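The structure appears below as structure tokens.
In this view, the complex is presented without one of its protein chains, the others remaining in place.
Let's turn to chain A:
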Amino acid sequence: MSARTLPLLFLNLGGEMLYILDQRLRAQSIPGEKARKDEWTDVDRKRVMNDIITTMFNKKFMEELFKPQELYSKKALRTVYDRLAHASIMRLNQASMDKLYDLMTMAFKYQVLLCPRPKDILLVTFNHLDAIKDFIRDSPGILNQVDETFRQLIETYSCLSAGEFQLIRQTLLIFFQDMHIRVSIFLKDKVQNSNGRFVLPISGPVPWGTEVPGLIRIFNHNGDEVKRTEFTTDGNYVTPQREGSFDLYGDRVLKLGTNMYSVSRPVETHMSGSSKNMASHAKENIVPNPLAKEELNFLARLLGGLEIKEPGGGETGFRLNLFTTDEEEEHAALTRPEELSYKVINIEATQEPGRRAELSRILGELEVADPRPASSGKGED
């Protein structure tokens, strides 16, 4: 498996998370002058997006991320996103956080699966980063941080061979294996079947560097072409127009990784249809994880780099609901199938004294952040 997968996994999932949060915040926002104290406004939305993006692209965090390492479990990764989603004044209930994570992972799984060339996974990542830069285009400080990460991606990945990219892609696909949560926006657009499997089109442009299938050429021992024959299939492929850009700025051409949500298309997930995989999921929960210690180390290192802002003073944070009503959210929490529970790692609940002391120290260090203006009201920038 590739030890260079984590940055791509994290950034793309993070990008999807931001798309979804942005859409939900817009859907729930009220014009400033009409809003009550506990309702979202546009200013709030921008602030949440800024806060999360700033936390995500924190230099120390990125350094840890880019170190060659194995991918850890879905549980461990989910814990990082839990923290990230709470990097601002926004709060999410368990049910909404579960739904958010389901949507993020299924979206990125789809993008990885449909990547024409293994290298195109980088273009998908760039699409996400281009969109993130647009979210914070009014904040040059954060923009700089994102550009730094962009440059690091180009430096780390540009020189990899197709074989190495294919290994990264396979590592990601194994991470997402057996996940078949149905997403209504995918079902409506007919990119996902009702059994949760994605539709793989057999038409459209072939990847850059591939020829349209059909031609057989025969050469004699002098190297001259002596015969041409053709064969046909049900596929209906065409030559691609141009290659996407791998530079800091440019037309990526590929649409995978761009924002598919909009205010008018709410996103829902369906929990059923995964019972066939119950056996494998049940096994995962029962067998003690031999990597548990490494996972905690990984989390400690990664979260140690995240500077999370706790809401100060009397501010309690504003709750975002990923469902249409509070009742729906409650119902989702109660009816979520056991095999799909993420069982988020609760760091504070660690029993082992040595580990606890270590993590307490790291969590303690999070309080001693760079001096920054204390948040005193939701209207403050």
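Please note the rule applied: a residue touches a chain if its C-beta (ideal position, glycine included) is under 8 Å from a C-beta of that chain, and two chains touch if they have at least 3 such contacts; residues count from 1.
In the analysis below, contacts and distances are computed from a predicted model.
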Protein that the absent chain corresponds to, by UniProt name, given "Thioredoxin-like protein 4B", "RNA polymerase III subunit Rpc25 domain-containing protein", "WDR54 protein" or "DNA-directed RNA polymerases I and III subunit RPAC1": "WDR54 protein"
Selected from A:Q28, A:N193, A:N259 or A:N321 as touching the chain missing from the view: A:N193
From A:D134, A:D234 or A:E327, residue that would touch the chain that is not displayed: A:D234
Where the unshown chain meets chain A, residue by residue: 1-2, 113, 116, 118, 161-164, 166-167, 173, 177-178, 180, 193, 197-200, 202, 206-207, 209-221, 223, 226-227, 229, 231, 233-235, 237, 276
